[in-house]
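Only one protein chain is missing from this complex, and each of the others stays in its spot.
Now for subunit A:
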Amino acid sequence: MTGSYYFALVGGSDRPLLETEFNQRREKEQRHLCQLIAHASLDLLEARARATSQCFLKSVDRFNEWHISAYLTPGGAKFIMVHDQINEDAVRNFFQDVNDIWLRLRLNPFYNPDGEIKNKSFLLRVRAIGQRYFGSA
């Protein structure tokens, strides 16, 4: 049974830059709930980040049946994953692959730091990475 995953990419000034889901089974309401959960866990994320110099922060929070895992890049961008199944390896690999393409996006002179992501290639790649690790969308 494949779990459902909601991924949010939050910029340095806590501004959401990207959100996407994989294997979403239930209704549309779920996306709003996941968005709320992800942003509510930002405080805990930052508290956890102060305690370690690792990038992958593993599980930072729980809400009912949802687990929240996070990854903080050296540049200050936060990757948040809200998921209902514990799958640390896949989530960690997903974060690392997204970090690679995120870095490439940051180096792109057409991308303004902390700005809205309009780069289609980046969005497609994020979806492809998710599909690779979390099964079919």
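Operating definition for what follows: a contact is a pair of C-beta atoms (placed from the backbone, for glycine too) under 8 Å apart; a residue touches a chain by one contact, two chains touch by 3 or more; residues count from 1.
One rule holds for everything that comes next: contacts and distances are computed from a predicted model.
Peer 1: As a check of understanding, state which of "Ribosomal protein S2, flavodoxin-like domain-containing protein", "Trafficking protein particle complex subunit 6B", "serine--tRNA ligase" or "D-lactate ferricytochrome c oxidoreductase" is the UniProt name of the chain not shown.
Peer 2: Not shown, but named in UniProt as "Trafficking protein particle complex subunit 6B".
Peer 1: Given that one chain is not shown, which residue among A:34, A:49 or A:70 touches it?
Peer 2: Here the residue in touch with the unshown chain is A:49.
Peer 1: Spell out the interface residues on subunit A facing the chain that's missing from view.
Peer 2: Those residues of subunit A that touch the unshown chain are 12, 49-50, 53-55, 72, 74-76, 99, 103, 106-107, 109, 113.
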